[in-house]
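Right, one structure below, let's go through it.
The other protein chains are all here in position, but one chain of the complex has been omitted.
Showing subunit A:
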Amino acid sequence: MTPLSRRGFAAAALATLLAGCGGPPDRPAATAAQESTKDGATASTGTGAAPRPLARSVPVRLLIPAIDVDTPLLRLGLAADRSVQVPPVTAHDQAGWYRHSPTPGQVGPSVILGHVTVGSYGDGVFRHLARLRRGETVVTRLENGARAEFAVTRVRTVAKAEFPADEVYGDVDRPELRLITCGGPHTGDGYRDNVIVYAALSDTAR
């Protein structure tokens, strides 16, 4: 080999090496793209796994294992002042379902109310509602034997004066549940706040 060809060969080898180094970064990019599509697929599968809404059937029982609630459900309507009726104040306090709201498992916000305290009788059925945390389970049993299971998505304590009616009673595009009681400090008239638990349908059984 002449010095010229040697240098040329060396330069060619170097150039090939350098050009070859440019290749690999493209592949991780491709795998990154695949991963992102995978994520998208799993995300959409997650929404796809959402249970189908149930047919209308009145709820008869409510169970919240995290706070030891197991109560029959009354049917509540509107009071004379057009506020929502609340369960009667009795020793054996029960929760109640607002009968103008969807039944649990139907599309829309199904509303269930219970007392936090029942005067001289002591604790109400929703005494520890504010302790619920996101992801915890709320189960409703329906008159037709079906079971709608909800997962808590949010727990809010809001002043009664600023009760978020649109957020609580407004339309939604999936089966949801609202559990409402009183909370916060109590003044002479009663409690200052409302505790509102928002939950979304997570499972059903017929």
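To be clear about the criterion, a residue touches a chain if its C-beta (ideal position, glycine included) is under 8 Å from a C-beta of that chain, and two chains touch if they have at least 3 such contacts; residues count from 1.
Definition applied: contacts and distances are computed from a predicted model.
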| item | value |
| --- | --- |
| Protein name, per the UniProt record, of whichever chain is missing from view ("ABC transporter ATP-binding protein", "Acetolactate synthase", "FAD-linked oxidase C-terminal domain-containing protein" or "Tat pathway signal sequence domain protein") | "Tat pathway signal sequence domain protein" |
| Touch with the omitted chain, as defined above, among A:S57, A:T140 or A:N194 | A:N194 |
| Touching residues on subunit A - with respect to the absent chain | 3-4, 7-8, 11-12, 14-16, 18-20, 22-23, 26-27, 30, 33-34, 37-38, 40-41, 43-45, 47-48, 50, 52-53, 56, 78, 81-84, 86-87, 89, 98, 100-102, 106-109, 111, 113-122, 124, 126, 160-161, 163, 165, 169, 171-175, 180-183, 186, 188-191, 194 |
